[in-house]
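What follows is one structure encoded as structure tokens, with my remarks underneath.
Every protein chain except one is present and positioned as in the full complex.
For subunit A:
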């Protein structure tokens, strides 16, 4: 049953993203329902203007009841909440996930997280985290104490 929901939801999301794409966000790879790639453009007038990043979404068959795994690949933005291995410290991807959220809303959250950044620097514990982190950011015990950036 959850598999029916999984495919129905993702096909609707894909059509929606293709027909009505949010500004600066584009689906580049969605051949399967297990992983998609999207490009995210830095918004004009922000520290990331003119840069293009790639996000990878990996879905479990429990999606949308379970959050997708979302990481940056390739060119990774320098941001206090983004580790150099591509992991993103964003509460909606982990404990604050809700099945009403979507690929679109996650992309927009990440876009706004980048846009509101005032100082391009890596997270203070980047080196330690990258050495110890598991492949999936969902296996990290995140603590969200700083909502200001």
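Operating definition for what follows: a residue touches a chain if its C-beta (ideal position, glycine included) is under 8 Å from a C-beta of that chain, and two chains touch if they have at least 3 such contacts; residues count from 1.
Simple rule for what comes next: contacts and distances are computed from a predicted model.
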item	value
Per UniProt record, name of the chain withheld from view ["Cytoplasmic tRNA 2-thiolation protein 2", "Postreplication repair E3 ubiquitin-protein ligase RAD18", "Rab proteins geranylgeranyltransferase" or "non-specific serine/threonine protein kinase"]	"Postreplication repair E3 ubiquitin-protein ligase RAD18"
Absent-chain contact - pick from A:18, A:52 or A:120	A:18
Contacts of subunit A with the absent chain, listed as residue ranges	1, 5-16, 18-20, 22, 30-35, 58, 61-62, 64-66, 71, 73, 85-86, 92, 95-102, 104-105, 107-109, 111-112, 135-136
